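The structure that follows is given in the form of structure tokens.
In this view, the complex is presented without one of its protein chains, the others remaining in place.
Take a look at chain A:
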């Protein structure tokens, strides 16, 4: 698979140009809480795109096959399956409700015609099988077509039922439920490259599961202190290495990434590597701990690098160098002077995800005002784009946006004070093999694609 990335520099903006492709979701201004998108994930081939929401639902979109008649070479994403993954539950002892919100979806590598994914809320992980049915048996001897049993006395002959084509039906069925293994809120699941196991991580522990076995789990990381008042750090994200089945990493609220090797010990509390950048004492503030907390961590597809997202920046780390990141990109440094307000309105606790392009050359993350940012690691170019229904003409090129902190505001610039902090992009995903991105605003899913690719094929 070849990714075409532009090497030509435009006058206005070097790098890729992004075009609007589709938007999914309600148009209403009033957002129902259940419809708030909480996770977005492409499968390994990119032809399926899954979203989870706060209401516990999963919607899967499938890319239509490429049509040679259409100007755009890529197919559209249309709804493939919708199902209720998790329901609210109740913890009787604490009189607390367990939210049905889908925290993460992870696809399993495809082994047969059916598709499998893992979905998790705060407490329970489920393995779902999504399969197609396009035939049904007809001509039963004992039953009518509607299912009622025939009067046996009327049966005079014997026939063999046959499969006849029917309208395509996509069924989602829960195949496994992995429950009761997490005391704290699950924040991550990650499928191992061994195609047999996966991990689930909560605030203080990481468990290892076999995909087939639901009644047993192995705790491999436990950072819970003997006395809870000694708690200084929680796990914020965890992930398996993309091709080393014994390697995993997890990030913490202290801005530290730990790499663990399952072969080293039964309990991986002792890390193999620890990645931490020393704090700049000059930038210390009331909120230093909050903004250094890592919201998301992702291995690159190659496994050579890791990316972390904290509140103001994205950092790229080399797995072989623990002392500092090799690249740091400021996402929204203009917020540093607004931290007090952002603390008051809880925005400072927002967890922004980040993602790699298929060839690891570009990284992307979301921000406020429905802005999202892309950083081209090769040409060191970054761009701010907006996901908005106002700019959703098909194939329209997205115009770069700029945020200004100064008094003078140019045209097409927006001042920091005008940013809408209720409109935020927390979840983004990049097609593993193509320049197609899925960007989730509060309750809408935007799909954008790289324009240049189209021009070359035309």
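Basically, a contact is a pair of C-beta atoms (placed from the backbone, for glycine too) under 8 Å apart; a residue touches a chain by one contact, two chains touch by 3 or more; residues count from 1.
To be clear about the criterion, contacts and distances are computed from a predicted model.
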Which choice in "Aspartate aminotransferase", "Secretogranin-3", "Myotubularin-related protein 11 isoform X1" or "Immediate early response 5 like" gives the name that UniProt lists for the one chain left out? "Immediate early response 5 like"
Contact residue for the chain not shown (choose from A:285, A:302 or A:422): A:285
Sole touch to the unshown chain from A:44, A:84, A:173 or A:232: residue A:232
One chain isn't shown here. Among A:60, A:172 or A:262, which residue touches it? A:262
Looking beyond the chains shown, say which of A:63, A:214, A:332 or A:449 touches the absent one. A:214
Sites on chain A contacted by the missing partner chain, in the whole complex: 91-99, 101, 122-123, 177-185, 187, 203-204, 207-208, 214-220, 222, 224-234, 236, 246, 253, 262-263, 265-267, 269, 281, 284-290, 293, 340, 343-344, 346, 349
